[in-house]
Every structure is written in structure tokens, then in C-alpha cells.
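Read the structure below first, then the notes.
With one protein chain removed, the remaining protein chains of the complex are shown where they sit.
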Amino acid sequence: MTLTVETARRMVAAAMAHGRDNGMQPLSVVVLDAGGHPLVFERAEGGSPGRFELARGKAYGCLMLGMSGSVLSRRAEAQPHFVQAMNGAFDGRFVAVQGGALIRDATGAVIGALGVTGDSSENDAAAAVAGIEAVGLVAEA
Amino acid sequence: MTLTVETARRMVAAAMAHGRDNGMQPLSVVVLDAGGHPLVFERAEGGSPGRFELARGKAYGCLMLGMSGSVLSRRAEAQPHFVQAMNGAFDGRFVAVQGGALIRDATGAVIGALGVTGDSSENDAAAAVAGIEAVGLVAEA
Amino acid sequence: MTLTVETARRMVAAAMAHGRDNGMQPLSVVVLDAGGHPLVFERAEGGSPGRFELARGKAYGCLMLGMSGSVLSRRAEAQPHFVQAMNGAFDGRFVAVQGGALIRDATGAVIGALGVTGDSSENDAAAAVAGIEAVGLVAEA
Partner (left out) sequence: MTLTVETARRMVAAAMAHGRDNGMQPLSVVVLDAGGHPLVFERAEGGSPGRFELARGKAYGCLMLGMSGSVLSRRAEAQPHFVQAMNGAFDGRFVAVQGGALIRDATGAVIGALGVTGDSSENDAAAAVAGIEAVGLVAEA
């Protein structure tokens, strides 16, 4: 299964709506295809300028290593040098903080990743899950 | 005047609709704010993976130098070393090809830039103008 | 359709055999998946050390822009600044020389790219086509 731009747009809208409905800070959301290339990105009113890089870095790290943002985040806490190494290996596109999620289809295949930034890491992750599940796909956040 | 995400989204939709209505190849469109940071991006079904970098590079070059994509493109033809210098100065985010446009408000102030990629450079530029004018703003493409 | 490592390995072997059978210089061959990430690479006996970067740059450029190595090569001849811009946009992973080829399945979908380097550009391109067609896929070189 391949992510369409329409599905990606709906995930972004659902993640941002989740943020608004729960009183979060303005969120920014990116959907990457299975190769890590942007399909859709939006930055909400009031989001700071660097949000694209943050959202992409969260999603990109998940995708390159095939791990959720939670797993990456725990590993970064335990091994700070791991993050250093990954940032080097992936040209700085690696943000090991919650808010990134693998997107899996019904067969379990990774078909992309979604990254959220703007509120606390836990809230970002919850919004990522909301966005992915809103279109009937499986989130690994 | 500051670009809102809603206005940016409408510009992206209008530019992509212009492409579809005129039988163009799948377009990808980015809107950058006045500081050159992404607000909204979409890559149409069938667009090749590298389209974010191309769309951003077109819009970013316009914004950083305050020049339209047509002016940058002519200068690049005349002075290839100019492009080399700009790529160095702006960390590679500089694509001096038509398809990038400054977005001006009614007072003439630059409030952002829009970049289109996917079809011929001339068609990309036409779609950029269509997207900007669809929301009542002024395009310098 | 997704490229398997087994199919990629057979393409690499067939491209390298084509080179040997035709008396070419030692070839190096990479197969990238649809997102531009390496699946299989081999450098033949006697190939110079930088061949991975050359092979990947050829294949990566094709994939990011959805164009064949021949098209990229002609565009580079006509617009030297285009290559400068693309090298910046894609972090130097862009070699606009023949020898890169899109890999399409029977439906026409791009499922990866193959890059060959080592002999003349024309011979590299011929080996790329031989590798892709050996597994029943469609080459756009």
C-alpha cells in the first residue's frame, strides 16, 4: 500500500484538530512517504519558524531506523552518543524525541511516518497517533 | 500582513488545481513565510520524491534575494558562477529556475514566497501565479 | 511492486556481467529502492575507490527528479547552473551523467533506480539497461 496525498492531508488535518480540541499549543505536522520524502506539511498559526525541521526530524528518524519516537527517545536518554552518531549519519535530519510515529498498513508494512511538534513531547505523540488512526492506519509512536 | 496557514493552504490548492485543469504533470507546491520557513507543502500523486527540495529551493531563492524566479533564472543563464555562490551562501537551498514567486500584499510588501515544480519551468511559473492570485495577493514570478 | 534484495542482486550481477562480456573497464553498480536508499552495491576488481558515490549519485538524481540519466545529462549540458542547483538541493548526491536509470515495473511505476559507473557514460548506460532488463523490468536510461 502506498500513501496518497489525500490520505496524508487527512492525517495532517486530524492531528492538528486533535491539538486544537485538546487545547494544545499550535502544532506542525509532516507526513513522509516510505522513503522519507515529504508528502504534506502544515504549520499552524503561531508555530515558530523552525517547525518543519523538527517535525521532519522526528518522522525521518523513525523511518530510517524502523523505530517509534518513544523507542528512539528512550535510547537517546540512555545513550547520548547514539543521537550524535545518528545526526551525523543522517545529515542532521534526526530528532530523537517523542512525536514521531511509523505509519503501518493492515499487513504491518511501514508505508511512511508522521511527525508532530509544537506542544509537549507526550502531547505531540498523542496527536500523531490521532492523525494516523483517523484514516484507519496503524500508528507506532 | 502575515500569511496564515489557511491562506497558504488555499494557494497550494489553487496552484495544484491550475496544473490539473491544464493537463500538467503532477505538481508539488510549497508556501514559505516571509522568513523562508515552510508553512504548507503538498506533493501530488505521482510526483518524484525530490520535489520538496526543488519547490523549496525555488521559493527560497526568490525570498532570500527579493527577486522573482524569472529574474533569477535569467541571471543564472548569464552567470553560472552566481548560482554556485548562492548555493554555498544558502546551504544548497537555492534553485534558480522559473517556478518560484514572491508573494506581495496590496501595499507591495513581500509576505512570503511560493514554489512550484513538476512540469516545464514556464508551466510551473504559471501555476505559481495562479495560486497566489487565487487568494487576491500579488505574484512576482 | 517492491524491489527485493534478490532481484537487486541479480540486476547488479547482470550489469557487471554485461561489462565483462563487452570488454568494459571494471564497473560498479548500485540499486536504490524507490526512496533512494541503497539495497545492493558492488564495485568490481580494479574500480577506483570513489565508485559508490558516483554510482549512487547517478541513480539518486534519476530517482529524485523522475528523469533518466540521458535526460539529466542533456539538461546539464544545456544548463550548467541546473547541476549546481541540484547538487545543493540534494546534498551533493546528484551526478547528472549517463549511467543512471529509472527502474519501472510492468505498470509503469518507478520502483527504484540503478546506477553504473566505470566505463564511458554510454557504456555505463548500456550496462544499466542490461541489468534491469535481465530481471524482466523496464529501464529508462
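Going by the order they are written in, the chains are A, B and C; count residues from 1 in each one.
Methods note: contacts are C-beta pairs under 8 Å (C-beta built on N, C-alpha and C of every residue); 3 or more make two chains touch, one makes a residue touch a chain.
For clarity, every value in this text was computed on a predicted model and none was experimentally measured.
Within the full complex, the chain left out of the display contacts the shown chains A, C.
Among A:V5, A:A34 or A:A141, only A:A34 touches the chain left out of the display. In the full complex, chain C touches the hidden chain at residues 4-5, 9, 33, 35, 37-45, 49-52. Looking at chain A, the residues touching the absent chain are 34-36, 63-67, 79-82, 84-91, 110.
Just so it is clear, only the chains that are shown with their structure count from here on.
Note on chain A versus chain B: their Cα superposition corresponds to a rotation of 180 degrees, in steps of 5. Per-chain CA centroids place chain A at a distance of 31 Å from chain C. Spacing of chain B relative to chain C, judged by their CA centroids, is 30 angstrom. In chain B, the residues touching two or more other chains are 49-50.
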